[in-house]
Structures are given as structure tokens and as C-alpha cells.
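A single protein chain has been omitted; all remaining protein chains appear in their positions.
Showing subunit A:
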């Protein structure tokens, strides 16, 4: 599954970042395989999502979250 389908308040472990021009942006922000993210907030109508990673809250568009492959924990 990808991070955009993560249920609210559930955590996932990053498996890989899918290829895209934004891959490098995601990685430099710290979205790396092995790290844990937790979906904390979801803006209405398919708006951005906020994930907690290492105690930082990071905002991503749904399309950007879809680039992060995670496994539910």
C-alpha cells in the first residue's frame, strides 16, 4: 500500500519511494526506507495529508503521499 491510503492515526513503515521527479525531494526531507510515518491529519476533499515522522509533522499532497510505499504496522 502507499501512504495516501493509510488510515488516520495509523502508522506505516516506509518500504520504498517510487520513481518520480519528486523522489529526491521526498528523500531529502527524510522519507527513507525503514522509517516510520503516522497519518495525523487529513484536509477535506482529498486535500493534503500531515504525517508524523520522527516527531516532525510533514505536510504532503495526496499525490505526493502516493509515492511512498509503506507497510502497515
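Assume a contact is a pair of C-beta atoms (placed from the backbone, for glycine too) under 8 Å apart; a residue touches a chain by one contact, two chains touch by 3 or more; residues count from 1.
In this text, contacts and distances are computed from a predicted model.
Of the candidates "Ferrous iron transport protein B", "DsbE family thiol:disulfide interchange protein", "ABC transporter substrate-binding protein" or "Na+/H+ antiporter subunit E", the chain left out of this view carries the UniProt protein name "Ferrous iron transport protein B". Only one of A:26, A:39 or A:70 touches the chain withheld from this view, namely A:26. Interface residues of subunit A with the unshown chain, by the touch rule above, are 21-30, 32, 40-48, 50, 52, 54-61, 64.
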